[in-house]
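Written below as structure tokens is the structure these notes are about.
Our next item is subunit A:
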Amino acid sequence: MTVWDYLPYILEGVWWTLGLVAGGLALGFIIGLPLSIAQVYGHRILKAIVEVYAWFFRSVPLLVLLFLFYWGVFPALGYKLDPPTCSILVLGFRSGGYQSQIFRGAIQSIGEGQYIAARTLGMSKLQGIYHIILPQALRIAFPGWVNEYAIILKDSAICFVLGVMEILTRTRYVVMATLEPLLPYFIAGGLFIVLTYGGTKLVNMVYEKTKIPGLIGRM
Partner candidate 1 sequence: MSFWEEFISYMLRGWIATLEILAISIPLSILLGLGLAVARVYGNWFTSLVAGAFVALLRGLPLVVTLLIVFFALPKLGIYFSPFWAAVIAFIMCSGAYQSEYVRGAIRSIDVGQSLAAQALGMTKPQEVIHIILPQAFRRALPGITNEIIYLILYSSLAYLVGVQELFAVAKHFNSLQLRPIEIFSTTALIYAFMATIATLSFRKLEEKLKIPGLEKA
Partner candidate 2 sequence: MPDDIVLRVEDLHKSYGNVTVLKGVSLEVRRGETKIICGPSGSGKSTLLRCLNLITRPDKGRIWLEGEEITNRNVNINKVRQKIGFVFQEFNLFNHLTALRNVSTGLEVVKKMKKEEARKVALEMLRKVGLEEHAYKYPAELSGGQKQRVAIARALAMNPAIIFYDEPTSALDPQLIGEVLEVMKALAREKVTSIVVTHEMGFAQSVGDEMLFMYDGMIIERGPPQEVIQNPKCEQAKRFFQKIHELYAREER
């Protein structure tokens, strides 16, 4: 069989890749947003915890994290996780660390004035954050968030070390089967480039449609 015969097989990996990315981004968001709020508005101890979390997950390579959790932490906790689930969790924990800093920057860039105005109106801390700060912060953070998409997309390839059936894993099988390294890797490369730039462009188009004048996103 030629490399081209394996094309559908490789293409199927795109779904797995996107699954990893979606899962990782979503989990990262669920973790990162609350963490960023805690870091900006929480008291000292909470702030310190968030900072340690963010520091750890941004200072350890993904490769090490994958092995640490897959072979070490989860088994020790008694969980037998399959590669895709474990990958999504690790990608999510890590992205949470990065996203917490993206949102923190966005929140801090809004300026105290608006938060104080909200409290002056009688809003509680939570109401002020939810109604006034967050809507703006989310829009400001958007470009940084799109960047995070691109990063997770590319990092998802590293998950091949756990055997997840995404693009790169399949590409390597094809290389081994056909003994032809050049073409399969170029195909994989092409797929990633399309997903990276195409995805980014798509998401930006959506952002343009919902933009508010004056709230320019910052990277």
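The working rule: a residue touches a chain if its C-beta (ideal position, glycine included) is under 8 Å from a C-beta of that chain, and two chains touch if they have at least 3 such contacts; residues count from 1.
Quick note on selection: all candidates are chains of the complex that A comes from, given by their letters.
These numbers come from a predicted model, not from an experiment.
Checked against 1 or 2, the single candidate touching subunit A in this complex is 1. Of all residues in subunit A, only 55-56, 58-65, 67-68, 71-73, 75-76, 153-158, 160-161, 168, 172, 175, 180-182, 185-186, 188-189, 192-193, 196-197 touch candidate 1 in the complex they form.
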